[in-house]
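A protein chain is absent from this complex, but the other protein chains hold their places.
Note that the chains are named A and B in the order they appear, and that numbering of residues resets to 1 at the start of each chain.
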Amino acid sequence: MTKRVGMEVSVAIGEMVKMADVDVIAAYPITPQTHIVEHLAELVADGELDAEYIPVESEHSAMSACLGSSAAGARTFTATAGQGLELMHEVLYVASAMRFPIVMTVANRALSSPLSVWGDHSDAMAVRDTGWIQIFTENGQEVIDNVICAFRIAEDHNVLLPVMVHLDGFHLSHVIEPMLFPEEEQVKAFLPINDYPLPLNPAKPVAMGDFAPPVIYTEAKWAQEENLRKSKETILAVWDEFAKAFGRRYLPVESYRTEGAKTLLLTMGSFSETAMTVIDKLRDEGQKIGLIRLRLWRPFPFEELRQAVKGVETLIVLDRALSTGGPGGPVCSEIRSALYDMSFRPKIVSFVGGLGGRDITATGFETIIKRGMELARTGSDKEFQIFGVRE
Amino acid sequence: MPKSDNELTWKDLEIGCIVTTPGSAAAYRTGDWRSQKPEYDFSRCIKCGMCQLYCPEGCVKVNTQGYFEADLYHCKGCGICARECPVWVITMKEEA
Partner (left out) sequence: MHGRGGQGAVTSAELVAQAAIDEGKYAQAFPAFGPERRGAPVQSFIRISDKQIRIRAEVTEPDIVVVLDPGLLNIVKVTAGLKKNGLVVVNTKSLDNVPADIRANYRLAVIDANLVAKETLGAPIVNTTMLGALLKASGVVKLESMSEPLKKRFGKLAEKNLAAMKRAFDETQVKEMATNA
């Protein structure tokens, strides 16, 4: 029986990891992910979760330890945020290229400097190229559901890639809200045991992490790229299985009231929910406007995105990160690139806002939409619009 | 006949480029570039095995008569065995 539970989302993540019967957790605490790893440490210490908890000395070590445990075939979990994600940066590329099914929740946090513990997507945007499967979530339910799906996706023999589940730091990690918890048996039935095909094993020795001269590096990278792209099939299949088992369906691009919409707003993360209230208001006023959200960030959902913007005249993209000196909104730059070759594509307006934990209220979204529609008509000499800066 | 490096396609690669043949480094013919090689006077050999212990390549093996002899496929001719042998069995001679 699913139970409706009121719990802090971070703690709920710990509970899901427990139900997934993880074998190894190697993690270093960093605001705002601390409650996730603290709760897991408690569960292990109290004997409620039979796992090895390795309290490492840095995030670089955390991911390195995860490589080792995953290589041995252990179901491995970790969590980090912001600077922590950056500290493990070089190891992230290794985890995906070496095909280890590590699951990591990232409580998205702004990057220093200035030092900010508050939420934005700059940490996630900095790891776009690391080869991990990346999923964004908007509320507590989506977080816990996708943590479960992440293990199944990662460990599938057709995938064997690490998975990041992104949740907004503080705005999701530190909020108590109602969630429907699955039964432990349901989770165990949904997750087969981790059966890594070539684990480290003295009885069947293998060599991992080798060296590739120019003659073979391209092939190695192409094999990885083909695999990441192909993993979308499995991701969709797992989400389908999840819908059948638990009743909630997830899609690479989620649409909200987009029927007949001429203008679309695109957001990622928990902002999307606030934006929905504005879409409702504007729809009630008769405006043909809708919202789309990217849930699957990597592999990038090209087909679903192009399908979602068919017939749309204006697309307003809200980024919660700033690519300084460049196109401004990282998500927007990828959207522009994805839509460039379409014979009919919407006018795209890029907004960057909500940096470093700044809220965007419903009124703020109304302003963004109104201004976005204006700029779509008049054009702008700027690459992107910064929202909410005091000048 | 296994494919050479520049014939391998991306589909030939194992996941994560894992190498599943243990000890595959032994296939490298490291004896190809030596400039001197060990020559043996086994009448002096006391079979102590010091040359085997010291060899950095690990290529000294026991031959059919029970004497310790470097395997020339791998031997790089560093001369450590000649230096360490307590009874001067080995002399290093220039490669032809």
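By our rule, a residue touches a chain if its C-beta (ideal position, glycine included) is under 8 Å from a C-beta of that chain, and two chains touch if they have at least 3 such contacts.
All figures in this text were calculated on a predicted structure; none of them were measured in a lab.
**Student:** Taking the whole complex into account, name the chains on display that the unshown chain touches.
**Tutor:** Hidden chain, whole complex, touched shown chains: A.
**Student:** Of the residues A:H39, A:R99, A:H171 or A:K232, I need the one that contacts the missing chain.
**Tutor:** Counting the whole complex, the residue in contact with the absent chain is A:H171.
**Student:** Would you mind spotting which of A:T274, A:S350 or A:Q385 touches the chain that isn't drawn?
**Tutor:** A:T274
**Student:** Among A:A81, A:L161 or A:I360, single out the residue that touches the unshown chain.
**Tutor:** Candidates A:A81, A:L161 or A:I360; residue touching the omitted chain: A:I360.
**Student:** In the complete complex, which positions of chain A touch the hidden chain?
**Tutor:** 4-8, 31-32, 117-119, 168, 170-172, 174-178, 270-271, 273-274, 276-277, 357, 359-362
Going forward, only the chains that are shown with their structure count from here on.
**Student:** When the centre of a chain is set as the mean of its C-alpha atoms, what distance in Å lies between chain A and chain B?
**Tutor:** 51
**Student:** Please name which positions on chain A make contact with chain B in the complex.
**Tutor:** Within the complex, chain A contacts chain B at residues 97-100, 160, 197-198, 205-208, 210, 212-213, 215-216, 218-220, 222-223, 226-227.
**Student:** Using the touch definition up top, name the residues of chain B that touch chain A in the complex.
**Tutor:** So the residues of chain B in touch with chain A come to 5-6, 8-20, 22, 24.
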